[in-house]
Structures are given as structure tokens and as C-alpha cells.
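Encoded as C-alpha cells, the structure appears first; notes follow it.
All protein chains but one are shown at their positions in the complex.
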Amino acid sequence: MSTAPAAHATTRSAEEQARFERGLREMFEQHISFNQLLGLKIVSLQPGDVRGRFAMKPELVGHFTYGRLHGGVISSVLDAMAGLALMVAIAERHPQESAAQVMHRFARMGTIDLRIDFLRQGLGQHFDASAKVTRLGGRIGSAQMALHNDGGELIATGAASFVVS
Amino acid sequence: MSTAPAAHATTRSAEEQARFERGLREMFEQHISFNQLLGLKIVSLQPGDVRGRFAMKPELVGHFTYGRLHGGVISSVLDAMAGLALMVAIAERHPQESAAQVMHRFARMGTIDLRIDFLRQGLGQHFDASAKVTRLGGRIGSAQMALHNDGGELIATGAASFVVS
Amino acid sequence: MSTAPAAHATTRSAEEQARFERGLREMFEQHISFNQLLGLKIVSLQPGDVRGRFAMKPELVGHFTYGRLHGGVISSVLDAMAGLALMVAIAERHPQESAAQVMHRFARMGTIDLRIDFLRQGLGQHFDASAKVTRLGGRIGSAQMALHNDGGELIATGAASFVVS
Partner (left out) sequence: MSTAPAAHATTRSAEEQARFERGLREMFEQHISFNQLLGLKIVSLQPGDVRGRFAMKPELVGHFTYGRLHGGVISSVLDAMAGLALMVAIAERHPQESAAQVMHRFARMGTIDLRIDFLRQGLGQHFDASAKVTRLGGRIGSAQMALHNDGGELIATGAASFVVS
């Protein structure tokens, strides 16, 4: 926590942090084809406040008669958001690492298991997904997730465990 | 279980059973847009042996570098298979109901919650998904699910609870 | 939400509310033998703020060498707290019912399924357990739970679904 010059060497520069965030955003929104299909966009990458948003569209509906979000979409989004929140926490945990080094950790991360609670019908024009890290150890990371619709209703919650490194 | 004439009134005819299976197949494969997107096809609708299959394709991949099935695809497929297994069990439980009556129960069914364990990387040419019912009560149904790749490896397992009626 | 005299008929009196809380406390702390064994006591029965506490004691330890809370104790406590939070929410939902009528609903309530995340070692002199209701429908109730130690560390989280009526 020292602000003395020596500490500079072990803190990611603003430039490097911006590079990390750009890389994470690009990977998340464009390279994960499923997220691209969903149209899932990052809204906040602040540690402790990781959020995303996506708009309703016909391909995301379960049964055409009801116009509700498909359960698989909800599971996918909340799984992805948990991974994103862990990436942000990992970057904060390793401030001396370059953007490339932190992104390399992403390649070795994976969901161990996932629970989703489908609480209310997924009706809305757009949906906000958030995740918070409840544990970040050397081998295991855990997160809790939530999905709200544009009316502020809690549509689903989730919990997930990840392998991290 | 009698085959005497009197039983006919309380047993779905072979014709009606075929109508139910056609309806279920059509609803599952064509009307659930997400299943259509996945290309998920029913392989068996036998009570106690409900199975589906889908082929790998680029849209189902998580990160393009690795060529593995996206976790959201696995969650979606196993959730859908659990619902299908419960529908088959509900039809068997109510042999006196017409195909239309049983299908009507589907509209009132919903996943309460879901757990998925991602055990091995989703690599393969095609994948087999199965589900078995562990409880079918008047209000709650439960199922266990599994996903294997074409090499017979266990890729994922799941457990889900449903509201049924 | 009217405070006019006519509303009195449909609102539980302060006396009746106190009777409900006494009944709930007695049932929870004394009639559920496992809670009694754990020494689990109710701290708050306010809607939206349901909390309990128990002290560490040798019988609650997993392996004697480590002195950590046994995982089964954590699961039991969080399951019990979820049920308690749902009972409080049910009582609030049915303000016209007597204490006896609400307590009767308890007898028909049951845990459908439970997830527990064991985040940190269960070390401490005492532990605080809390639960919040995320859904209360006519048939299904859901809750999220948390366990903290006396140092404020998050030891475990949970999610549970219940049959309610």
C-alpha cells in the first residue's frame, strides 16, 4: 500500500490497465461466439461491480408462444458474468502483471459447476447481469450472480465455482 | 395393467400415444427456438430412457481457440432434456389423458433450479444427452442428466427441479 | 395498506404477531432436535432480516485436528435459516391468518434442494447465519443464505428451493 517510488514497479500502469480492460472486453464480447450471439455487452469492469447487459431478441426466446427468455440464455449469461468478475478480481490480485499475463490466466480458467435459480419469467426489453466474487483462492474462485430485467425485477440468481490459477 | 376391454377407457391408445410423441418431438425440436439453434434431436422417448443428440458446429463453441462446447450449450441441453424426461414420465403417469391434455401440462411446467457439473472439455463430433426422472410428485419433479461425447466420455452431469402439474 | 378500521379484520394483531413469533422461535429452537443440538438461536425475525447465531463447540467440529466447523453443520444451519426466512415471508404475505394458521403452513413446507458453497474454513467462537427470500410464489419459495464468523469473514453461502403452500 506504499506510494513510494519502489512500489511503482509492482503496480500495473494506467495504460497497461486500459490495455487489460480492452483485451478483456474484446475477448468477452467478440471472441466468445456465444456471447456475441447473445449480444452480451460489458457495462462495468470495476472490481466489486462487474455488470453486463443484453437486449431481448427473438433468438433468445424459449417457446415462441410465451416470449420469455430461454433458460439456457440465462445460464450462459450468468456463467459468463461469473468468469468475468473473477478475471477482474484476478487482475486486481496481481497488479504487477501485464495485461497479456493476466489474459493468459483466462485461458486456464474454467467453470467447475454452476447453479441457477429461475425465479421469475424472463420478460423485458433488456436484461442486466451482475456478478460478485465471494472467494478468490489460489486454485478455486467462487461467485454469485444475478439477472434483473429492465423493470428491476430479479429474474434469476446463480452460484458458480471456477478453477483459477 | 389389464388388457381387458374395460381398461381401454383409461389407457391412451397407441394412436394417441403416437400423437403425443409426435407433438412432443415437434414442440421440442422446432418450437423451442434454442433447441432448433442447437440442432438438438430426440433419439429416444421411452420412459426411463430419454435421450437426445446434437452435432458439434462452430456456433456452439465457447472460445474459438479451443474448439470446446460452450458451457451455456451444455446447460441448455441438459435443462431441456430434464424437461423432456419429465414430460414422458407425466404422460406415463396420466395414461387416460389425450396427447393434447398432456401437452397442455408442458405449458405449465418450468425449471425451478439447475445444477451443472462441467467434468471434461466438450470435445467431439457429436454429443449424447440423457435424463432420468428421480422424483415425480404432484407439484415437483426432479431429474438427473448426463452428457457424453462420441467417444463415450462423460462431459457433464446435471440435476434439476421443476414445477409440474 | 389502509390503516382504516376496516383493515383491522385482515391484519394480524400485535398480540397475534407476537404469538406467531413465540411459536416460530419455540418450534425452531426447541422442537427441531438438530437445531437444539447445534444450539442455533434466532437473533432477528424481521421480514428481510432473518438471522440466527450459534457458538462453536467440540461436537460441531469436523476433524478434531483442525478445529473447523463440520460441513454438515454449515449445510444444516443454512437450510434451517432459509426455511425460517420463508416462514417469516409467508406470515407477512398472509396477515389475516392467525399464528396457528401460519404455523400450520410450516408443517407442509419442505426443502426441495439445496446448494452450499464452502468458501473459507469455519473457524471462530461463534457464527452468524442469515437468509433472504428471493421468491415467494404460491407453490415455490427460494432463498439465499450466508454464514459469517465472529470476525466478519464469509464462511459459506447457499441457495435453496422450498415447496410452500
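Order of writing sets the chain letters: A, B and C. Residues in each chain are counted from 1.
The definition used in the following text is that a contact is a pair of C-beta atoms (placed from the backbone, for glycine too) under 8 Å apart; a residue touches a chain by one contact, two chains touch by 3 or more.
What you see is a predicted model, and the numbers here were worked out from it, not measured in a lab.
Every shown chain touched by the omitted chain in the complete complex is listed here: A, B, C. The chain that is not drawn here is touched, among residues C:Val73, C:Ala131 or C:Met145, by C:Val73.
Contacts to the hidden chain, counted on chain C, fall at residues 27, 31-34, 37, 58-65, 70-73, 75-77, 79-80, 107, 110-118.
Interface residues of chain A with the unshown chain, by the touch rule above, are 112-113, 115, 139-140, 142, 159, 161, 163. With the whole complex as reference, residues 115, 117, 119-120, 134-135, 142, 144, 154, 157, 159, 161 of chain B touch the missing chain.
The rule we apply is simple: only the chains that are shown with their structure count from here on.
In this assembly, the chain whose C-alpha centre lies farthest from chain C is B. Chain centres here are Cα averages; for chain A and chain B they lie 29 Å apart.
A separation of 31 Å divides the Cα centre of chain A from that of chain C. Looking at chain B, one finds that residues 112-113, 115 touch two or more other chains.
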